[in-house]
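The structure follows.
In this view, the complex is presented without one of its protein chains, the others remaining in place.
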Amino acid sequence: MKLEQSQKLLFIGDSVTDCDRVKPEGEGLFGALGKGYVANIDALLQAVYPELGIRVVNKGISGNTVRDLKNRWQEDVFEQKPDWLSIMIGINDVWRQYDTPFIKEWHVYIQEYEETLWQLVAETKPLVKGLVLMTPFYLESNEQDKMRKTMNQYGRVVRKISEEANCQFVDTQAAFNEVLKDLYPATLAWDRVHPSAAGHMVLTRAFLKEIGFIWNR
Amino acid sequence: MKLEQSQKLLFIGDSVTDCDRVKPEGEGLFGALGKGYVANIDALLQAVYPELGIRVVNKGISGNTVRDLKNRWQEDVFEQKPDWLSIMIGINDVWRQYDTPFIKEWHVYIQEYEETLWQLVAETKPLVKGLVLMTPFYLESNEQDKMRKTMNQYGRVVRKISEEANCQFVDTQAAFNEVLKDLYPATLAWDRVHPSAAGHMVLTRAFLKEIGFIWNR
Amino acid sequence: MKLEQSQKLLFIGDSVTDCDRVKPEGEGLFGALGKGYVANIDALLQAVYPELGIRVVNKGISGNTVRDLKNRWQEDVFEQKPDWLSIMIGINDVWRQYDTPFIKEWHVYIQEYEETLWQLVAETKPLVKGLVLMTPFYLESNEQDKMRKTMNQYGRVVRKISEEANCQFVDTQAAFNEVLKDLYPATLAWDRVHPSAAGHMVLTRAFLKEIGFIWNR
Amino acid sequence: MKLEQSQKLLFIGDSVTDCDRVKPEGEGLFGALGKGYVANIDALLQAVYPELGIRVVNKGISGNTVRDLKNRWQEDVFEQKPDWLSIMIGINDVWRQYDTPFIKEWHVYIQEYEETLWQLVAETKPLVKGLVLMTPFYLESNEQDKMRKTMNQYGRVVRKISEEANCQFVDTQAAFNEVLKDLYPATLAWDRVHPSAAGHMVLTRAFLKEIGFIWNR
Amino acid sequence: MKLEQSQKLLFIGDSVTDCDRVKPEGEGLFGALGKGYVANIDALLQAVYPELGIRVVNKGISGNTVRDLKNRWQEDVFEQKPDWLSIMIGINDVWRQYDTPFIKEWHVYIQEYEETLWQLVAETKPLVKGLVLMTPFYLESNEQDKMRKTMNQYGRVVRKISEEANCQFVDTQAAFNEVLKDLYPATLAWDRVHPSAAGHMVLTRAFLKEIGFIWNR
Amino acid sequence: MKLEQSQKLLFIGDSVTDCDRVKPEGEGLFGALGKGYVANIDALLQAVYPELGIRVVNKGISGNTVRDLKNRWQEDVFEQKPDWLSIMIGINDVWRQYDTPFIKEWHVYIQEYEETLWQLVAETKPLVKGLVLMTPFYLESNEQDKMRKTMNQYGRVVRKISEEANCQFVDTQAAFNEVLKDLYPATLAWDRVHPSAAGHMVLTRAFLKEIGFIWNR
Amino acid sequence: MKLEQSQKLLFIGDSVTDCDRVKPEGEGLFGALGKGYVANIDALLQAVYPELGIRVVNKGISGNTVRDLKNRWQEDVFEQKPDWLSIMIGINDVWRQYDTPFIKEWHVYIQEYEETLWQLVAETKPLVKGLVLMTPFYLESNEQDKMRKTMNQYGRVVRKISEEANCQFVDTQAAFNEVLKDLYPATLAWDRVHPSAAGHMVLTRAFLKEIGFIWNR
Partner (left out) sequence: MKLEQSQKLLFIGDSVTDCDRVKPEGEGLFGALGKGYVANIDALLQAVYPELGIRVVNKGISGNTVRDLKNRWQEDVFEQKPDWLSIMIGINDVWRQYDTPFIKEWHVYIQEYEETLWQLVAETKPLVKGLVLMTPFYLESNEQDKMRKTMNQYGRVVRKISEEANCQFVDTQAAFNEVLKDLYPATLAWDRVHPSAAGHMVLTRAFLKEIGFIWNR
């Protein structure tokens, strides 16, 4: 287990991370962490490693792109002083290109995406004990689907930055692909983006595996 | 124009037809016909053929399959005594096989679908002046997608019944396919099923074309 | 078709234009364009000319007079940089003279109406590729009705400005008059102002005809 | 003053009478009589003739036609045992012919209107000390307006029955016509049917005048 | 009738005047004047003197004392430029002394009441064509009741100022006393302060009598 | 202390007893006993005599008269099998005579009141270990007030029945009179009926005194 | 893994099982299984064993005791025909003895608990492929706490029945005790009964361990 005693683990991202978390704090009692993978991870850390006292904070905001993250990075990351940081961003950067194709200023194309994410990682890596990069994903089995192909490109950017900056890396698309062999995408998400409880468990397992969590201690 | 003076045109179907229509009447003032293709058709008939005095009734109910239609056919079709009837059903019959695969009794497989639809058409055709069969559809461009393939099979059943029973036929999937050449499915429906206003206009045009409506009279 | 690839078409006006559009953006997913003629026009442009990628923005605000438009013109028109602009204003300018006759400062009389509208058109015409002026209207068949007569005067102002400034012109009152031959005004609007879905289709058709839209491409 | 000590005065009618009265009682504390002419009449009777102890009951129901009154006459009139009864009905009987012209079964044509009203009056007159018939009305100044003409015909039916059955008669249309000389209809009612507070005062005065009420006792 | 063509008549006061009027305007369509005596007066002026075009504005605010009126006099009276002004204030000035006796700073004793009201009247009288002073009141029949006695003292202050400043004067307590001969206070107001519809008609009649309104013109 | 180990103490009455208790049970967690004197008594019994384990049930219903109690006596008293019963009824029996004087069937005059209450007491006394009769009250200091005089008569009926049937007796009016020497009625109840928290403490103390409760055990 | 292809796994219990599940179905899309351990188990089964197609149904109802389960057993268990059944009941049976000690009929004492649970198990065991008994629990670390001691007794009844009837057995109290070594009870549940997300993960892990679930397949 890579997390250590009393560390603060902060998640930042879009609606998949947000999941109705309490705002602005992003932590506390009564479901403050929302209903998604962040809440699952916190719950499993408390249930299986209660002695570690890991503090989890959720700073996801629905609809965010990497451009939005940059704008709130000072307040929501630097000032929070996390020991570990996890970033999952990019779904809206891609999605807006496909669901509102005529509103160009809502699109974050791949060059801006890469440069911005790179900058955020570069500035933050020296300040944290661990940095986890999670790819964006799209719950579409057809690899030839246009939006799936774009999402894969953004995912490869994440992998590349992760390798260059020596981060922990979680390939969420790969994790989902395993399940999509048996289940049609609509079972996991009507809109192919917002996961069901099962989908959030896929993300939960993929993250925990990367940080060395052991289910049967 | 196939519709004649003072005729009653009744639509029955699922959520795509329903679209928040007022219940139980399905007609009246103040948006009683809902916000979908039925309301569009009524609006265009009044706007372009006001002298015909066509009476439109919406009997769509969200979530319905052909099995549900059968159960309420006596009340919602026979007792309404429509001059024209339009049926669009089958999306949920197929969808439940893909979004809740483990709950088998919610699935309506193709044999039951065909037999039930055939029975309803056979019993009703002699009582009406016109009967329009609209195929179910799926806003997925990939023809190899499993659910799209199933939906196509159900659509072929509708075409076959339409031909055998000598009904008006509207191939909604074909109409959408035209638009999907230029627009990604998410532009027309996040969940690939419930159409945006643009999607309802596609259905509106396809229906009106079949009944001989002329835009520039 | 006068609209060209990727152009932005902005509508400004009062409650007939507004129709519950999302504020302040006036565009986006999930019915952001409201439920009136603007949404219809957008839907038909996407359904029939999907390859053009026309971007529609709705900046109508309920209760507005031309005096209100002037106050928000900088933000809601100039800063939006539309390629095409459509203006329909004047109903409240007239209506307040008849429904709240004792509150004089709510009335916009014809001289102020003409000067203000003229100024807005003059300043904007050079900046756009197309400018459509739609008359205000009143769903009253009796040409001798006092308010109908006043509305006709305002409509003639719109026509005059349109001709002098060389704009596209839509005579909405004339379009409604066609339908009012067959339907009593209360069928289209209980208050003779806010149109039913059918009434919005009358506006939709009148606008689309002016810009060269073809229903059966 | 024709009302006497401790008499019960019951009003029956449609939405103009109803005006948010409490249901089903139609009397009691805290605005139970609604916000329209019935409440005004009760308030003026208490304020000016407090010693009479007149009991006012409101049995108006929105949307009612004379056909609806007939269906609830036993419960809402006979079982209430009023000393005085006031009936104002007919607006919806006429309005539905003009706002939903295609839904014929919602229309109550003049023959049914006359026969039904006549029957109700004939059966009730012997049981009460006073019976007031109020005409339906339409806040439209143009006498040639189609709906106004129809409403006038229904009003003449009320006058005729009133004379033949020897009832008190209130010509509400005539009372409104006085005001409409100075005010445009929209000042009194956006939809020309549901009166403003001023419109309800017109009804109040017309009724009270007929029963001999004196403002300055 | 003392009011003349197109004059603006403004009412200011506490909850008895307020009665759910729309804020901040205090005038307009759709019951903007509230549900109390102000709305009644406006309705009767429109119904009986429609040709005068009197404009009524309601600036009552619940809970106000004369101290509160002073604080908003500039905005709510002077800037409104009324032709006629009506003031009814003092109920809360007295009531707080009896319902929250321990919170002294909520009480407005008679000296402050008189000085403040006098100042407001003195500054405003020269600017208006008519100024009506209405006494506060208490719906308690027992003249020996402590709060009733205090209210009478405040009422005498209003009478005195009215005489000295040569204003129109309405003795609301006297008007209610007439009715209280026949009705127990609880019939007109459960809390002896907020009048029922009948109580508001008592106020309405008392005011209209003072300004020369004639019911049967 | 007259209450003994594990006894059930049931209160029945009108809105003063009800005070938003949970329905239909009238007992349980989370404020199920409402916010009035019943909740206070229960709270003090638990706080001061926790070892007794007294079970308190609240069966008050707003608006009830003794006539209503009779109708629900079987279910709400007999079937509950209380050890002790407390009855406080009569306020609405009297109040309706004064706040809705024209609706005679809502009044319960003193003969019916006495006969009904006597019957309920006579049938129930043999079945319980203790029966407490609380008088109705009216928070009006003026003994000559008409409604206060009537309430006193009803209170004397309660005293008489209490003596004849050998019940515990609580003179609530007398208890309030003590406080009214120092506080004006509006401090304890705006409508002179529904007590403030202080008023409910007066009732609480009067009841507890009668059953031998000792504050400083 | 003891669960096999396409089996139906039904959970029954109280609020810990219920957790806002959809009623009456207890299965379906959009969080129909609630937010507790049942939803977690379903999510993990889909995420890790998607090929098995396990169907999970939640029939928990807040506040239920074993007495309530008996009353709805026919409908909610037998008619559902589950392959596997999991029962967790007893918390309210015990809790009511401690939070509402005076309302004896709400208590289910240990003899009734044992007999009823035994009967349900005995009748159901032959009809299912697997039956899991989960103990009730109490998140109190002090073993001498009275309610904790009682809960332990009920837990021993569950263990005994489980052994005698040869069921799967989950000692939830033991699972929680592990975590309570490090965390104070209030971290897991303010009221020591309704678990936080972390508490539900403890239940989830304990259940899954018993049925042979493997996290890292």
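We just call them A, B, C, D, E, F and G in the order they show up, numbering each chain from 1.
Simple rule for what comes next: contacts are C-beta pairs under 8 Å (C-beta built on N, C-alpha and C of every residue); 3 or more make two chains touch, one makes a residue touch a chain.
As the structure is a prediction and not an experimental result, all values here were calculated from the model.
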item	value
Which displayed chains the hidden chain touches across the whole complex	A, E, F, G
Chain not shown: contacting residue from G:68, G:83 or G:99	G:99
Selected residue (touches chain absent from view) among G:4, G:75 or G:191	G:191
Residue, one of E:27, E:42 or E:99, that touches the chain absent here	E:99
Touching residue (missing chain; options F:1, F:22 or F:44)	F:44
On subunit G, residues whose C-beta touches the chain left out of the figure	95, 98-101, 141-142, 144-147, 183-184, 186-187, 190-192
Subunit F residues that touch the omitted chain in the full complex	29, 31, 33, 35, 39-40, 42-44, 46-48, 50-51, 53, 179, 181-183, 187-188, 190, 196-202, 205, 209, 215-216
Hidden partner interface residues of subunit E, rising order	99-103
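Assume only the chains that are shown with their structure count from here on.
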item	value
Option in C-E, D-E or A-B whose residue-number contact pairs overlap B-G by over half	C-E
Distance from the mean Cα position of subunit G to that of subunit C, given in whole angstrom	62
Centre distance in Å when subunit A and subunit G are each reduced to the mean of their C-alpha atoms	32
Between subunit A and subunit C, centroid-to-centroid distance (C-alpha), Å	45
Interface hub residues of subunit F, defined as touching at least two other chains	99-101
Pairs of chains in contact (touch as defined earlier), listed by label	A-B, A-C, A-G, B-C, B-D, B-G, C-D, C-E, D-E, D-F, E-F, F-G
